[in-house]
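The complex appears here without one of its protein chains, the remainder shown in place.
The first chain written gets the first letter, and so on, giving A, B and C; residue counts start at 1 in each chain.
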Amino acid sequence: MALDINSIRADFPILSRILPNGKQLVYFDNAATSQKPQCVIDEMTRYYETYNSNAHRANHTLADEATTALENARKEIAQFFGTKPGNLVYTSGATEAINLVSYGWAKYNLKEGDVIVLTEMEHHADIVPWQELSKEKGIEVRYVPINTETYTLDMDAFEVAVKDASLVCVTHTSNVLGIRNPIEQIIQISKKYGAYILLDCAQGAPHEKIDFSALKADFIAISAHKMAGPTGIGCLLVSSERLEEMGPFMTGGSMIRKVTTEGSTFQEGHAMFETGTPRIAEAIGWGAAVKWLSQFEMKDIHDHVHEIAAWTGKEMNKIPGIKIYGDPSNKNSSGAVSFLHETIQSQDLAFLLDEGGFAVRTGHHCAQPLMDALGVPSTNRASFWIYNTQEEAESFISHLRNVCERFA
Amino acid sequence: MALDINSIRADFPILSRILPNGKQLVYFDNAATSQKPQCVIDEMTRYYETYNSNAHRANHTLADEATTALENARKEIAQFFGTKPGNLVYTSGATEAINLVSYGWAKYNLKEGDVIVLTEMEHHADIVPWQELSKEKGIEVRYVPINTETYTLDMDAFEVAVKDASLVCVTHTSNVLGIRNPIEQIIQISKKYGAYILLDCAQGAPHEKIDFSALKADFIAISAHKMAGPTGIGCLLVSSERLEEMGPFMTGGSMIRKVTTEGSTFQEGHAMFETGTPRIAEAIGWGAAVKWLSQFEMKDIHDHVHEIAAWTGKEMNKIPGIKIYGDPSNKNSSGAVSFLHETIQSQDLAFLLDEGGFAVRTGHHCAQPLMDALGVPSTNRASFWIYNTQEEAESFISHLRNVCERFA
Amino acid sequence: MEGASWPTHLTPIIEEFKDCFDSMERYELLFEYAKKHPSSLPIEEWNDKNQILGCQSRAHVKCSLDENGLFLLRAGADAQIVQGLMSITAITVNGMLPIEVAKLTPEFVKEMGLKSSLTPSRANGFLNMFNRVVSEAEVLSER
Partner (left out) sequence: MEGASWPTHLTPIIEEFKDCFDSMERYELLFEYAKKHPSSLPIEEWNDKNQILGCQSRAHVKCSLDENGLFLLRAGADAQIVQGLMSITAITVNGMLPIEVAKLTPEFVKEMGLKSSLTPSRANGFLNMFNRVVSEAEVLSER
């Protein structure tokens, strides 16, 4: 079913923003963060205005309401991702979720000589924690290369790398290339060789239904802010088997069972990893975002975004001097289109696009190893989501063509 | 100058809340979390509605506005705490701030046999991280006892414990007893013996001007949500000397300088500890909270709260069967008044107070070692802040008296 | 909902609560029921096995069948509100067939005007105890 984009746009107050230079905002920086529908903003406001209270161990009405809302959000979000509330650990985002796997699971379960497999297209969030662990514990980190013609993972190299690996950490979708990795195949091969699997779904979750139970991954990291939710929250989805193997990471209140001056015992399950005052407003906001998203089929969102991205890619290819990194025409690609102009430097291009009201991201996108593989220091990246329109893409292409003609 | 409480109350929409049982909310759970003034809620809404964008490496208008707001908030908050923006590391709260000291400083700088001094009145957030570090690195943890008559720290025992200590971790103000520790003296003695000092100011910051430069502590942990700010954010204040000694904790995007498949180099200063998408809305909200607080003298807030707490304590003492833990009459005490009834169990009392609309907290308050020292499993705790009134305290005492008469 | 979801011998107790002037009076009544628990579990028998987890106060439950194969609930909690609710639960379930007990819902608490005792995050004291009773009844009915 086609989405009613006009009515969707009406849910996002920011989309009518006029920039200081008088231009209408065209927001094409969705891979960095998405905008938030009014209902998400309102739910957080309602929390602060009517029932703000610390959660857990609640013995008054407000605390009870806040705790209930917090736990209902967990249920809602867990269900959205095809898992149980007990398998969802709230974190501050995908980055903290991956650090939690490193500190809370790998630290306790991997040993010197063990192998972790990454790919060249990982975000720094899925590289640096493993490099640090590698330094500390003598773990070997391997990088699966990408084919720089097709921009896809070298699956032969993957199969070689995974043979004696303990953990495979792969991004569902590249935030730079928009390429969606063959995660089902990656999971299947990893399992064949007995390796556990962490999926970085920061980019995948806004574009595709992530069904944790069906995928049978061990860990999945997600950020709320890229999928209509607020800043400051995300989660780690973790299988019950891996959860059992985990030990404490950050410690303090709430995650304990009993504290004495002699020592402490900890809660079990997700509670062991959620210490301190919870991100209450954030969880409630994310719950509202997931509810908002649930009125659509993720497949429809993907198709809509893909259509714009594919068209934009096609038109960009017609502009002399523009080179695309990735393959927006691929049916599985997400809405991220990375490109460079051969003579207009990327920061300059960003400025000139901004002058037209177009918000695109420019830089290494926290993926320097991928930049190295592509042989460029940075790219410009336009990334689309549910509320973007064909008209926006058309005006973007027309402005880009104009800029290229005048500044090349 | 006396505060205009009526006009202050008008800033807090939640205070006019009528509970489901028809009672007017009387919010006395401020030590758990404070309420938020409208301007704080509005600033976050304005962010989401008009300039939401990922921050840093900004090359478009929205990203620029978001980054500027994020960094202005850092300046505002740092200034409020008497320090420079570079000495403030954003965390998710006081708990994460203390874990950051443990993982980011102590792990790199303490060794087997070193001594950490805590007190019996610490919150679990300032106990469990040190117990964990102790297990991992063979560090000795000492607990300074409290005098259970005066509810104050045994300073003689402190002076003995600190003699060969490397780090002293003390709460500025007890969240259970309301007792404010002699932190200036503690810092001075610690320095005399060459021990570094971490102050847990989660409870201190809402009640007193925390001047990091004047105090000359090494680390200070703070939560925004207890001082009119949003959930999900707090900070670690850290001296430039200690900052230099710190190494990476959570890793990923933003905190790096350069990532290659061979290894990575990191940013310096606070940037090394802020990885992933920042808590943008939260920082902006906290900035607004600090601005809101800045219109008052913290001393006036303290005096106002102290007056209510002292009066409430005095009246409670007149109710047969009620025993207070702490000394609300002490001029330095914060607005937390812990109490128990000799026959009405604390959970029952919490329920019966809630029936009257009074939100008080009941439990071990994440301070089980203190509960052990006091010889009780839990307390009821009423805690006051800037917007509470003498009238609220009077109706509370009258309801409490009634409950005690009927249920004892 | 069709019909009452509790045994008829509970109705007079429910009525008693409904007749209370206000919630304070209801809680007074509940405290009285706590004192006249028909089969309270003495503190000596409280142990890890019969403890209810997730409770903020200490609460213990022991379910068995009497010589006639009928349900016997023994429960003890240090909070009187929880103990009062368990007392009423015991009055309700003692002497019932376990298979009947297994079908019980805590609906009656709402009817008594003590709804706030039922919200899962707060008084999980009582709700957790009640759920334990129901699941033990299920097990006992399968014997």
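Points worth noting:
Criterion: a contact is a pair of C-beta atoms (placed from the backbone, for glycine too) under 8 Å apart; a residue touches a chain by one contact, two chains touch by 3 or more.
These numbers were taken from a predicted model, which means no experiment stands behind them.
Of the candidate positions A:D154, A:E245 or A:E355, contact with the hidden chain is made by A:E355. Check B:K36, B:R57, B:H124 or B:R381 against the missing chain and you find that the one touching it is B:R57. Screening B:N30, B:T45 or B:T67 for touch with the missing chain picks out B:T67. Residue positions on chain A in contact with the hidden chain: 20-21, 344-348, 351-352, 354-355, 362-363, 378, 402-403, 406-407, in rising order.
Quick note on the criterion: only the chains that are shown with their structure count from here on.
Separating the CA-averaged centres of chain B and chain C is a span of 39 Å.
Centre-to-centre, using mean CA coordinates, chain A is 46 Å away from chain C. Those residues of chain A in touch with two or more other chains are numbered 57, 59, 61, 63. Shared contact sites, meaning residues of chain C that touch two or more other chains, fall at 56, 116.
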